[in-house]
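What you see is the complex with one protein chain gone and the rest in place.
Read from first to last, the chains carry the letters A, B and C; within each, the first residue is number 1.
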Amino acid sequence: MAVGFLSGLIVILKYFAQEGIISRIGTDLIAWRVTVAAFALGLGAANLIQVHARAIIRREKNADSSFLLLATMAVFTVLGVVSGPNSAAYKWFWDNVYQPIYGGIASLLAFMIVSASYRAFKVRNWQSAVLMISALIVILGQVGLVSRVFAGLPSLSQWVMSVPNTAGMRGITIGGALGAIALSLRVILGFERSYMGGGQQ
Amino acid sequence: MRRSWATAVQSIDRRVLYALTFVIVLLPLVRPLGFPLNITPNTRRAFEIIDALPEGSLVFHSVGFDPSGDAEVWPQMQALSRHFMSKGLRIVYFPTNVGGDMYAEAIRAQLAPKFGYEYGRDFAILPFKAGGAPAIAAMADFYSLYTVDRDGTPLSELPIFDGFRGMQDVSLITTSSTGDDALFLAVYLEPKFHIPIVVGGAATIMPVLGPYLASGQIKGIISGLAGAAEYEVLSEMPGQAIGAMDAQSAGHLFIACLVILGNVGFFAQSRAVRRKEGV
Amino acid sequence: MAQSIGTFLSGFFLITVYSYLFKESRLYRYTEHIYVGFAAAHAIVTGWHNVKDQALSPLADGQWLMLVPLCFGCLLYAKFTKRYSYLSRTPLAFMMGVAAGVTITGAAEASFVKQIRATILPLNNLDNIVMVLGTVSTLAFFLFIPLGSKKAANGKRSFMSLVSNLGRATMMVAFGSSFGFVVMARLSYLIARLQFLFSKVFPVISQ
Partner (left out) sequence: MDRLLSMWFLVVFFLVSVLAMRRLSNGKDIPIRRLQGLDAIEEAIGRATEMGSTSLFIIPGGPFDAQAFAAFDILGYVARETAKYDTKLVVVNALPEAHAISVEVVKEAYKSLGKEDAFDESCLRFLSSGFTAGVLGIYEREKIGANFLFGSFYLESLTLAEAGHETGAIQVSGTANTHQLPFLVAACDYTLIGEEIYAAGTYLSRNRAQIGSLVAQEIGKYVGIGAILVLSIAATFAGS
């Protein structure tokens, strides 16, 4: 599709051109994408309404929570659009409803990392042995108490983080860059269009 | 007998693990243990770079986090801001996360008055710009991206922007971010303007930044809550981070014990199985 | 008053979220749906303000070009019509194209050229040797197309598998240490919530 090809090409040229007309158009395109994406939010909202309204109409098992979702969404959309996201009422709900749930969900990670380390670091072969040992070095290296006993641990942990870790991540990053470029190129040239109805060529 | 012990260690119910985690992290918060604290070279370097800036230098500070990640980054942002303000640096906060401006506002309301910082003259808050990498790339042409501050006041009316031409006039960029702000800054702004970048962020993204630190695209890193605690120690202005470090250490020891326990059980079990099979 | 209700609500929601760890309850389900609803509303509010500030206001100021993204945005909704639904693919292609362009330029300089340059080091100390060999072998691990035919000389194949194993080992060190490094970060999330819960809602911790 010509639109994808042109917009991709201009954005690439913009990066190297720095100034001039191409650069201006490229900057515009990048800004426009944000606007178009905002329109896509409407589609997402329509999807949520469709899924949950149907649950309510059909009186499915969790229709009560679907109702709660749609009601919350309606109330805060109206409040946010009419009075603005910086209004006192909106901020109050943001601070006392949204933020604690958001923070709570994020902090579930602390529990997940405990059960994951307990489960994942079993030494089954040489690879998992390497995995476990380097994890232990770094976990313990961050505890001030342990480093009073094993004086070399913090610097060993620092070394593992800054040398072999950097090497591994760098290898993945360089390879990933090549992959990302190749795939993006296929998108710009129109070889990847399963989303466009091309399916498998 | 031995096998049943090994099997039991192998299969502790996850709910038990969760309950233990809860208790072990909570106890040191109630009764601090006073574990010692290490100062890492990365934090020290970050501190020294900022400490060496002359009074009145202009610092841009990204606010790229929201409630989900504020546990690590918000203490850093406070520690950094306290240091900036005690040194008389001028600060421009630019939110890169939808929720970020709330924290910049908290600095304006709580911290700034303590240091006699006046909004518009000594510091300013820019509006949030969506888009991640492209938005940061667009900062290269500053006034095309920002024309007003967060309150909608034109930048030309703020004394801090008097004579400000663009990113070339910035002495330092710092971040408080759980996202890739630092990466985007290093990729899109550093090559053009050669502004030193000091990164504050979640400990998670730090390993990713290692390569950029090694290559000099980033000058210093303050990592996670521990980084914040170290910074509080270095700048001699204690805050909430130091108090949390005991709970951190307890949690680390707990996880290390679990990893070892899990492996001991695993070995005992596989040996018992092997013996039974007569291998 | 509003403050203490707020604190109570925050604590209530936090406990509900943690209840997920032990048992799925109706309370968690309600909390989840309120949250998803609020998150969607917030996204819409932010999106609306973005459209207003970045497209509608400039348009009102006479920047006619802003009609282009606005039209693209509207075209997304063509999919609800039967006849013109194909038009909705134009804005999708546009967004993919721009994202592809941004990806290519960012990846080429920062993640390819600069990373390679940073790995070019004199091999006169252990750190540099580990860095160079680790990076190169990790990169070699990802080779997709096997070099030479299957009948290639035995020696060569075992050399490649040695390199690939070295790459694997480097990655394992990297994954293990990154994992360990992040433990701290994850714990701090819990610490912050517990500090809040037990100093504001159930005052056990003195501040």
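Methods note: a residue touches a chain if its C-beta (ideal position, glycine included) is under 8 Å from a C-beta of that chain, and two chains touch if they have at least 3 such contacts.
Treat the numbers as computed from the prediction; the structure is a model and nothing was measured.
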With touch as defined up top, name the shown chains that contact the chain not shown. A, B, C
Of the candidates A:41, A:68, A:146 or A:163, the residue in contact with the absent chain is A:41
From A:6, A:79 or A:112, residue that would touch the chain that is not displayed: A:112
For a quick check of understanding: of A:101, A:123, A:136 or A:160, which residue touches the chain that isn't displayed? A:101
Which of C:10, C:54, C:135 or C:195 touches the chain that is not shown? C:135
Please give every residue of subunit A in contact with the chain that is not shown. 12, 16, 36-38, 40-41, 43-45, 47-48, 50-51, 54, 62, 101-102, 105-106, 108-109, 112-113, 115-117, 119-121, 169, 172-176, 178-187, 189, 191-192, 194-201
For subunit C, residues in touch with the removed chain: 17, 20, 24, 28-29, 31-33, 35-40, 42-43, 47, 76, 79, 88-89, 92, 95-96, 99-100, 102-105, 107-109, 112-114, 116-117, 119-124, 128, 132, 135-136, 139-140, 142-146, 171, 174-176, 178-179, 182, 186
Determine and list the subunit B residues touching the chain excluded from the picture. 14, 68-69, 132-133, 178-180, 191, 202, 204-205, 207-208
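Methods note: only the chains that are shown with their structure count from here on.
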Mean-CA-position distance for subunit B and subunit A (Å): 17
Which integer distance in Å separates the CA centroid of subunit A from that of subunit C? 2
Where subunit C touches two or more other chains at once, the residues are 21, 42, 46, 50, 102, 115, 118, 174, 177-178, 181-184, 187, 189-190, 192-193
Subunit B residues touching 2+ other chains are 18, 21, 25, 69-71, 130, 134, 137, 207, 211, 214, 226, 248, 251-252, 255
In the complex formed with subunit B, which residues of subunit A make contact? 27, 30-31, 33-34, 91, 94, 98-100, 102-103, 105-107, 110-111, 113-115, 117-119, 121-123, 132, 135-136, 139-140, 142-148, 154, 158, 161-162, 165-166, 169-170, 173
What residues on subunit B touch subunit C, complex-wise? 15, 18, 21, 25-26, 29-30, 69-72, 98, 130, 133-134, 137, 183, 186-188, 191, 202-204, 206-207, 211, 214-215, 217, 224-226, 240, 244, 247-248, 251-252, 255
So in the complex, the part of subunit C that touches subunit B is made up of which residues? 21-22, 42, 46, 50, 102, 106, 109-110, 114-115, 117-118, 174, 177-178, 181-185, 187-195, 198, 204-205
